[in-house]
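What follows is a single structure, and I will ask about it in a moment.
Excluded from the complex is one protein chain; the other protein chains are retained at their positions.
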Amino acid sequence: MISFLNDYSEGAHPRVLEMLARANFEQNAGYGEDVHSQRAKEYIKKSIGRNDVDIHFIPGGTQTNLVVISSFLRPHHCVISAETGHIYVHETGAIEATGHKVVVAAGEQGKLTPESIQAVIDYHSDEHMVLPKMVYLSNSTELGTVYTKKELTAIHEVCKKNGLFLFLDGARLASALTCKENDLTLGDIARLVDVFYIGGTKNGALLGEALVICREELKEEFRYLIKQRGALLAKGFVMGIQFEALFQDNLYFELGKHANEMAEKLAVILKNCGYSFYVPPCTNQLFPILPVKTVDKLLQEFKFYVQNEVDERHYAVRLVTSWATTRESVDKFQDFLENL
Amino acid sequence: MISFLNDYSEGAHPRVLEMLARANFEQNAGYGEDVHSQRAKEYIKKSIGRNDVDIHFIPGGTQTNLVVISSFLRPHHCVISAETGHIYVHETGAIEATGHKVVVAAGEQGKLTPESIQAVIDYHSDEHMVLPKMVYLSNSTELGTVYTKKELTAIHEVCKKNGLFLFLDGARLASALTCKENDLTLGDIARLVDVFYIGGTKNGALLGEALVICREELKEEFRYLIKQRGALLAKGFVMGIQFEALFQDNLYFELGKHANEMAEKLAVILKNCGYSFYVPPCTNQLFPILPVKTVDKLLQEFKFYVQNEVDERHYAVRLVTSWATTRESVDKFQDFLENL
Amino acid sequence: MISFLNDYSEGAHPRVLEMLARANFEQNAGYGEDVHSQRAKEYIKKSIGRNDVDIHFIPGGTQTNLVVISSFLRPHHCVISAETGHIYVHETGAIEATGHKVVVAAGEQGKLTPESIQAVIDYHSDEHMVLPKMVYLSNSTELGTVYTKKELTAIHEVCKKNGLFLFLDGARLASALTCKENDLTLGDIARLVDVFYIGGTKNGALLGEALVICREELKEEFRYLIKQRGALLAKGFVMGIQFEALFQDNLYFELGKHANEMAEKLAVILKNCGYSFYVPPCTNQLFPILPVKTVDKLLQEFKFYVQNEVDERHYAVRLVTSWATTRESVDKFQDFLENL
Partner (left out) sequence: MISFLNDYSEGAHPRVLEMLARANFEQNAGYGEDVHSQRAKEYIKKSIGRNDVDIHFIPGGTQTNLVVISSFLRPHHCVISAETGHIYVHETGAIEATGHKVVVAAGEQGKLTPESIQAVIDYHSDEHMVLPKMVYLSNSTELGTVYTKKELTAIHEVCKKNGLFLFLDGARLASALTCKENDLTLGDIARLVDVFYIGGTKNGALLGEALVICREELKEEFRYLIKQRGALLAKGFVMGIQFEALFQDNLYFELGKHANEMAEKLAVILKNCGYSFYVPPCTNQLFPILPVKTVDKLLQEFKFYVQNEVDERHYAVRLVTSWATTRESVDKFQDFLENL
């Protein structure tokens, strides 16, 4: 069985593993205060093109989301998310567990719009309701779509105008920044949002997300907040080393590109077979619409999720590629599909 | 510089790393539902000698503590800890951040006693005070001491009598169970406590603690609670593989034994040089009392923490060994100390 | 200006005030352990027709909601509410501040249905999502509608089948139980729900809600939970005395009836003037649809809220009556409306 279930099925890219092995017997400082973490941060700052950001490595995405949101909001503040947002749907109430409501703004193909954000702000009129203070979005989104520079700028403006923080979940940022539709750089993102993260787990690392705090006032005492939520790993260098490997010579972006290429191939195959898409293909997540019977047959050889029922006879399914997806896997999918 | 600062300076034991490398390109199920995690759990159950426990892998110790304590207590319940307990002192209020007070019971050399626990229970008399519902202890303790079977049984009895859960933090369980003073088995522990964990981070793994839930009523819906706190790693197999390596042929205990042997050697060296100890040597943490001048000189060649001032001219310092401590490091310490 | 803004504009019913004055110099036990609270509980139990319930007096509605919900849910549990539910919209995230997500089920005129509840339960399929464990509804609802015995029984069944607690917010229970559409008794409610409250604030008391816990397993240690949220008033007897006055000879229900009668009169007046209703009149909250111009004129003499815009030229407004609404006020409204 070949899996297109997700982008976290395999371990780490070989160059990442090698660097872990090479550093294995060094005696490193604990809690991320080691030289590898230091170097990784410098490489990332270089990629961003700015020195005035704070970077922290945090084991997982849900954890990063909950640390960030609970750290920057006062108790009566809420965070705005798209209905498809990971924090709204798939984190078992992790944000609410820190005391904050997640309020939904209408999205379009997984993306928020300035209008939908403004509407939520306007609706929350007085002290009997929560007060919106942060916008959460992901790039790429849960539907594989990406924000253009124009779109992100417009959201930046609406946040600025209303005094809201803007937080970008970049669990799949590698794929977002290396797809054809993208016109954003890491530097653009750092300029347009207050805080964001660069996902390692889904792009070549065993674990780890690199949180980047761009706004000065949010930097203060942040290590306390990471520690309190249990997110300050004793062996922080395990993440530092991996991000060092990913960013010292752009491996991170190469891997994102690879995932996108594999997805593109799959998209072409599907189009050639006459299938349409629930959401236009863009990054490493594809949502083709397939006949139920085709889905059933494919599931005998391939693993993937059925996203939803489109009509009685069609499903939208989700196919995910990653840095580890091989051409052979894609070829097998093509063979199988063409010979159904 | 040789470091005796802690037991989490190096990466993973080579056999652990090898197994990670070997499994690297497998496509594993996410969130700990993979075959490696499954096998690791079976090995651990075998070591415990029981099948009726639930096992979960969680990245770090603070995280495990906060997940466990917040999951099993109702809002008005508190947890009892020794004054030296990690949750009371060194977790940045992680337990309080989940809503629960940590109440201190008097300890002896880092260990709780049934009497001190009962005194805390008796003091909390009505609904104007929190209600004690759990006892937290660590083995080995923060001062390197261990509980005997008799001591742990007595604490088990006081918990049972008063309807409290007993939770054992085993971040350093390998060292505890392989030291000379120990007369407890994993099976004893599983019988005497309601929930405990087997620390991987400080004994040969890159990260990961194996939480063991022994009490039936605590098992229910536990994966929800792990997920909510951000502790359900997407690549859970990274922990599963490591625990598989540690438990398939007792590597875990060998590593604990090695750490203790290195500590014993250091203890003998220190005793031979005429130094006494703040706490009697027992596991992989030593607390010799040294003249301030000696400490200053040692710090030029070795890294370690000064625990506290004993008198104007003496410090108690902490020396920690681990699975990775070499005989060469110990020999150098001996040379240096003898030639001061 | 005459106010139809809400049902908490005036102080307390004279008989309530008198009883407060009469007991003023007694030396009562603190924290609700006084004889008046005891007597009030007995009167209420008599009204319910059951002795095996626990009753607690809590100052306000939001506070009662947050104490109840946070006390009975484990961290990963969520509560289901209608979109119009007070806890979802108008409590500034009070429930989320205790760590729990409020999940919305589709409602009809403010009321939940068994189907909408079941749909929410079915949607929440695994540990990556919160787990529904309680249903919250209000009677009368925020739109003035009431549940019939059949409807509440059906919701009771869906809760029982799925292992959910059922919690009824009775801030306006007096009006609900004394309206024409009602076929529920206090005894029915105690049988069909696990926990509910009998609102005093909106029906003749200065403050206070009587929380009734019907389910055995929820009773335990509840005073701790009240105290922890700051809801255990030192002078608990101030609430006890008021509920004694309200329940010793059915004043509570008389007041509800009066509020409904005043609302009915208003409804007739409005109907006679040719106006229709956004929601069919039923209890002490009316939602007539009025021309914008009429609304503007009425607002010069009467206070009330504009609920929402129905179309460009019409508003649905909210008129609320209470135990304190006088016939004179209603007559003036009639005069004014008929002479527009």
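Labels for the chains are A, B and C, by order of writing; each one numbers its residues from 1.
The criterion applied here is as follows: a residue touches a chain if its C-beta (ideal position, glycine included) is under 8 Å from a C-beta of that chain, and two chains touch if they have at least 3 such contacts.
Since this is a predicted model, take the numbers as computed values, not measurements.
Of B:E96, B:D188, B:E221 or B:E254, which residue touches the hidden chain?
B:E96
Based on the whole complex, identify which of C:A40, C:L131, C:L206 or C:L246 touches the chain you can't see.
C:L206
At which residues does subunit B meet the chain that is not included here?
These residues of subunit B touch the chain that is not shown: 75-76, 78, 89-93, 96-102, 127-130.
Hey, which subunit A residues sit against the chain that's not shown?
Where subunit A meets the chain not shown: residues 70-71, 74-76, 98-99, 127-128, 130-131, 221, 223-228, 232.
Residue-wise, where is subunit C in contact with the chain that is not depicted?
Missing-chain contacts on subunit C: residues 1-3, 5-6, 8-12, 14, 17, 20-21, 23-30, 59-67, 91-94, 97, 201-202, 206-207, 224, 227-235, 237-238, 303, 324.
The criterion applied here is as follows: only the chains that are shown with their structure count from here on.
Which integer distance in Å separates the CA centroid of subunit A from that of subunit C?
43
Between subunit B and subunit C, what distance separates the C-alpha centroids? Give it in angstrom.
Chain centroid spacing, subunit B to subunit C, equals 50 Å.
Where the centres are mean C-alpha positions, what is the separation of subunit A from subunit B, in Å?
Going by mean C-alpha positions, subunit A sits 33 Å from subunit B.
Listing for subunit A: what residues touch at least two other chains?
Each of 91-93, 97 in subunit A touches at least two other chains.
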